[in-house]
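Note that one protein chain of the assembly has been removed; the remaining protein chains are unaltered in position.
The letters A and B name the chains in turn, as written, and every chain counts its residues from 1.
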Amino acid sequence: MKLELTDEQQMIQAMAREFAESEIAPIADEIDRDERFPHETVKRMGELGLMGIAVPEAWGGAGSDMVSYVLALEEIAKQCASHAVVMSVNNSLYGWPILTYGTDAQRERFLKPVAGGHALGCFALTEPQAGSDARNQATTAVRDGDHYAVNGRKLFITNGRESSFALLFCQTDKDKAHRGITAMVVEKGTPGFSVGKTEDKLGIRASDTAELIFEDCRVPVAHRIGDEGQGFRIALAALDGGRIGIGAQAVGIAAGALARAIAYARERKTFGVPIGEHQMIGWKLADMATAVDAARLLVWRAAWLKAKGRRCTLEASMAKLFASRTAVQVTNDAIQVHGGYGYIREYQVERYYRDAKITELYEGTTEIQRLVVAREVLGGAE
Amino acid sequence: MKIAVLVKQVPDTATQMKVAGTAKAIETAGITWIVSPYDEYAVEEALRIREKRGQVEVVVMSLGPDRVKEALRSCLAMGADRAVHVNDPALAEADTLMAARALAAVIKQEAPDLVLTGRQAIDDDMGAVPAQVAEILGWPCAYWIMEEAIADDGKTVRIGRQVEGGLEIFDVPMPAVLSAQKGLNEPRYPTLKGIMGAKKKEIKDVKASDLGLAAEAPQLPVVALEALPPRPPGRIIPGDVATAVKELVRSLREEAKAI
Partner (left out) sequence: MANAFWCMVEDDRKGTPKKVMAEVIGEATRLAGGDVEAVWLTDTATDDGIRQLGEWGAKKVWLIEGAELAPYRAEVWVPIVAELVAAQSPKAILGPVTSRQREFMARLAARLGVGLAGDCMGLAMDGDKLVGTRPVYAGKLLAKVAWAKTPWLATLRPNVFKPADAQPGQTAAVERPSVQIPAAQLKLVERREEASTGLPELTEAEIVISGGRGMKGPENYVILEELGGIIGAAVGASRAAVDAGWRPHRFQIGQTGRTISPKLYLGFGVSGAIQHLAGMRTSKVIVAVNKDPEAPIFKIADYGIVADLFEVVPQLTQEFKRLLEK
C-alpha cells in the first residue's frame, strides 16, 4: 500500500492553496453577501488550468489526474464553496463526459475552450419533476432532419447563466423511458435556448444557479454526445466523478471551518485559559478533525480509483455521503466552538455552515447515496 | 539571450523558528520550505523578459541540500527552462562569500547575459550575495531594483534602484547582476501545465569539484544561534478612550521615556 502524493500533486495542492488564500479568501465574504458571480477569479482559475485538470493537453486541459483535481478542489473550497462548485461542474460534470464520450470534433469545439478556462460549461439534467428521479425526463428532443427540436425546462443548473455550453439530457424516445435519454451540447445563443430565473439560495450564493428554458430550440445532430439512448448512462457515469468532486468540496468546507475553529480555540480565553484547553472544546475539535480526515481519505480513494479508470460507483457514493455529512456536522460544531461570535458574519463560520448544506443535496441527495451504497453492498447493482 | 536567476530555499515566513540542539543551526523538522519571496520577483522578471523578447533561456541556480530541488522545480513550474543545483556537503556551512564563489563559478560556466536575484534571502537576511557575485565576476551590479528594461540591442539594461527618498535610474552595461526589490512585479502562480511540464525539465547537479572550487572555511562562521530574549510583560491600559490615551502619553513620557 502506498499513500503518498506525487511531487506534482503536492505542487498542484500548494499552488491551489496559495491562490485560494491570496486571491479568493479576500473576496469570499463579500461575494457571498452580494450574491456576485466572481468572474475575475474564475477566469484566473481557468488560466491556471483548474477548469480542466484531468483533461489531456491536446484538448486544452492540464494533463493531470483525478487525485490532483480533488486536492485542488479541496483547497479552493476551504476558502470559498462557490468557487469550488463552479470548478467542480466544469471538470467533472461537463468536461469529463465530453472527453469520454465525445468525438474529436466535439472535443475540439465543446471541450477545449472550457478545459482551457476560456468558457464555462454546465450540466443540465435536473428538471422540476425530475431531481432524484432523473429517469423521468420531461424535456424532449424530436429529430427533424439533421437537427433535434428541443422543448422543456431544466432547473437548479449550476453555472446555468454563465455557461457558454450546456450538456443537456433529454428524451429522444419516450417509449424507452430512461433508455431513451440522449445527451447533447447546446451552445449559448442558439435560438429557442434561454435562461430563466436565477435562484436565491441559502449557501454557495456567489455561484450561479439558474433555470434553462428550451422552446423549439434546434440543436444539430452533430452536437449529440454518444448515441441516442446513451444519455442516462453518460449522466450516471459523470455523476460518479461529480460525487467525488462534491466530496472534495465538502472536505474543503469542513476543513476551512475546522481551521477557523482551531484558530479561535487557541486565541479565545475563558477562565484564564484558551478555550481549546477546556476538555469540552478539545474533544469536539478532536472529533471534528478525525471526521475531516476520514472524509478526505474516502475522497482520495474514490479519486484514485477513478484516475486508474476503475469502477468507483460505491466508493464515490460513500465518499460523497460521508464527506457531505461531515461538512454539515463540522461547520455546525465550528459555530458552537465560536459561541455567539460564530453566528456573526465577521467570523465566517456561518458562511461555511450555510454552504455545507448543499453538499447533502446536489449531485445525488444523501438519500440517493445511501440507496446506491445499499444496492452496491447488497450486490444488486444494475 | 540567457538569463540566470539565483534563488534560495528558505523557511516559510509563517514559520516559528527554533534553535537546534547544536545551538548553531535551526530545527528543520516541520518547516515548510519556499523559494525566498524576493527571488520569486527575480524569476518572474526573467520570465517577463523572455515573453517580451522571445529567444531567451531562463536558467535558475541554487545552492543547498537535496530539498532545494523542490524550490528549483517550482521555479521550473513557473516557467524557467532549466536549473543548476550546486549540491555538495562541503558547502553545507557556506557563508555568503562561499555561496557567492560557488554561484559565480556556475555563472561563469553558463555565461548568461544577465543575472537576476532577490535583494536578500529571508533566512540569514544578509543581502550580500548579489554584490559579491558581481564582484567576483567583475560585473556591474544594481541593488533593490524596482524596474528594468533591456535595450533593444541587448547590451545595456535600464534599471531603477530604490534609494532613500527616491529612485535612481541607471543604464547598466550587460552582463550585470540585478537584485530585485518588492514592487518590481507580481509573481505568477505556476499553472497546472507548468507543474506537469516541470518534471521533464533538466535539473543539473554540480559539485564543488565540478566548479573548480578550492576547499575553504567560512570567513564569517556562526558561533551561536539564539532565541530572542523574551520581552517583559506589557500591560493593557484600562478605562475609556480619553483616560487610556492620557495614561498612555504619561507612561511613554515618564516610565518609558520614549518621547
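By definition in this document, contacts are C-beta pairs under 8 Å (C-beta built on N, C-alpha and C of every residue); 3 or more make two chains touch, one makes a residue touch a chain.
Being a predicted model, the structure only gives us computed values, none of them experimental.
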item: Which of B:Arg48, B:Lys182 or B:Lys204 contacts the chain that the document leaves out; value: B:Lys182
item: For subunit B, the residues touching the chain missing from this view; value: 11, 13-17, 19, 26, 37-38, 95-97, 100, 122-132, 134-136, 140-144, 158, 160-173, 181-183, 217-228, 231-232, 234-237, 241-242, 244-246, 248-249, 251-253, 256, 258-259
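Following the convention adopted for this analysis, only the chains that are shown with their structure count from here on.
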item: Whole-Å separation of chain centres (CA-atom averages), subunit A against subunit B; value: 40
item: Touching residues on subunit A, where the partner in the complex is subunit B; value: 7-8, 11-12, 14-15, 18-19, 47-50, 53, 57, 62-64, 68, 72
item: Residue numbers on subunit B that touch subunit A, as the complex places them; value: 70, 73-74, 77, 189-193, 195-196, 198-199
